[in-house]
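Quick one: the structure is below, questions incoming.
A protein chain is absent from this complex, but the other protein chains hold their places.
Think of it as A and B in the order they're written, each chain with its own count starting at 1.
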Amino acid sequence: MKTFSLYVEKDSLIHRIDPINKILYILTAVSVPWILPSMAVSFLWMLISLALLAAARVIRQSFPVFAFVFLVLITVVLIQGWFYPGNRTPLFGAEPFVFYAEGLMNALRIVVRVINIVAAFLLLVLTTKPADLVEELVRRGLSPRLGYVLDSIFQILPQMVKTTRTIMDAQRSRGLETEGNLWVRVKAFLPLIGPVVMSSLIHAKERALALEVRGFHFEGERTWLREKREYPYSRALRAGLLLVLGLAVVWRVLG
Amino acid sequence: MTRISVKDLAFSYRPGEEVLKGITLDFDGRSTAIIGQNGSGKTTFVKLLKGLLKPTRGEIHILGRPVSEMTAAALAPYIGLVFQNPNDQIFKSTVLDEVMFGPLNIGVDPKRAKEKALHALQMVGLAERAAENPQDLSLSEKKLVCIASIVAMEPEILILDEPTIAQDHAGTATVRRVIGRLKEQGKLVMTIIHDMDFVAENFERVIILHRGTVLADGDPREIFSRRELLERAGLGVPHITRLGWSLGRTKTYLTEAEFIRSMRGEGAADR
Partner (left out) sequence: MKKIIVEHLKYRYPQAENLALDDLSFEVDEGEMVGIIGRNGAGKSTLCQALVGLVPHFYRGAYGGKVTVAGLEVMRSSVSRLSTKVGIVFQNPFTQVTGSKWTVYEEVAFGLENMGVPRKEMIERVDYALHLLGLEDCKDRNPFDLSGGQTQRLAIAGVIALKPEIIVLDEPTSQLDPRGTEEVFRAIHRLSEEGMTVVLVEHKMEKIARYCNRVMLLDEGKLIQFASPASVFSREDLTRYGVAPPVYTRVCRELDAKREGSPHFPVTLEEAREVLKGR
């Protein structure tokens, strides 16, 4: 694992959209169903988010995440169906595990919202190169130093994993047993933590020096190797999303 | 007496890309240097010997025991590997504890472990620093602590991965001295190394690995005489060897002492 990114390389319209707008979409997709808590609205947004994922042609890559989420959601459905406080109308099942209509309705509400949120996040994560996202944020005012930290996570972490493996090898060579039952593995943990932390700190210090002498803390305007990317419909989308958000608030306020 | 027996050893990190392509070698008591460019498979080979990796094909026997049936930790009493980067290993708060870690792991009782640790520290010249925190030592001192920590386990076979990197003159002399003592004790000392001067002066056998196969296997004088082979493998020769050749000598000199003796006319004529 040389790098650490979920980005899926494809050429869809969604891929070419400004990452900031995708973040804005997440905000909108989460806020609107919360502002207007009707089932219809939540369902509509879920469909929109899923449709966008399909348009980006990343549905297949979303499966593992959704599979995990479904496992969790099944628990929610069971708990809500059986034990929701507002339960009155039994639908099916046998004592003491009877499914009630109210509980199931509530569970459905939760399921739809969760799928919506997960889909909105996946839309960002699967169609955006981390470097592009960070670049947009820094261009808009995020501290370049923080931008560097975000950028480097994706490549430095796998390097740390590699170092950890080497450290494990070094300790195994000295007779530390790491293969075996759980207790053996737990005992092996301590002699690994020390060097892992130490070497990470040492590497971090060396890297900090190297960054320092390449103008990391340079005061003044920075420039960009890459041309500023023009994203299609960027302003229109942003206006549109904010408009929708605004309308939702107005609708709510007006009752 | 064969200490290590390797038969048709092959290994791939990823399917289809063989890093080691079927190596067959036997190691007796002769101190051995394994040389070769980065990517030739030296580190992989050594990790396989230590049981840190499992071969995709072939067998390794260490002192008669099949490596495939043992974990890396179980092999530690018989074969020790000093890693290149001391920071990948050091975690105790005193030098003595660090050196005792290995012996304690392989079942030596605390009193004997302490004796062995102190003895090993004496060998590398760091006995007075036993109570200090290893992190306060310089990089080359840390490397010597790592050597001590393996020596203290008293394995019959010791492998040193790049022991002379970052060492100054005194550090290199210490490493040389330690290798000498280990050889006197009858241990098999192996090393992966780039310093050809050091190889020529201290090792009885040189194996060249190139692209996963054994390109050459012989004593230093044989190996360093084969100029085109070394060039093909991207390797150099000791400085003194080069000097001898540039003076038109046919002999492949391995040490300064040898060269000087010859220049003074004390040796056989080697023009």
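Just so it is clear, contacts are C-beta pairs under 8 Å (C-beta built on N, C-alpha and C of every residue); 3 or more make two chains touch, one makes a residue touch a chain.
Worth saying up front: this structure is predicted, and the values here are computed from it rather than measured.
In the complete complex, the hidden chain is touched by one of B:Lys21, B:Arg65, B:His119 or B:His194, namely B:His194. Only one residue in the set A:Phe70, A:Phe83, A:Phe97 or A:Trp224 touches the chain that does not appear here, and it is A:Trp224. Touch with the hidden chain on the side of subunit A covers residues 2-3, 131, 144, 148, 151-152, 155-156, 159, 203, 206-207, 209-225, 227. For subunit B, the list of residues touching the undisplayed chain reads 37-39, 138-140, 165-171, 194, 196-197, 234-236, 239-240, 242-243, 246-248, 256, 259-260, 263-264.
The rule we apply is simple: only the chains that are shown with their structure count from here on.
Distance between subunit A and subunit B, defined via averaged C-alpha coordinates, is recorded as 47 Å. On the side of subunit B, the complex with subunit A involves touching residues 47, 50, 52, 71-74, 76-77, 80-81, 83, 85, 87-92, 101-102, 105-106, 135, 149-150, 153. Every residue of subunit A that touches subunit B in the complex is listed here, in rising order: 163, 166-167, 169-180, 191, 193-195, 198-199, 202.
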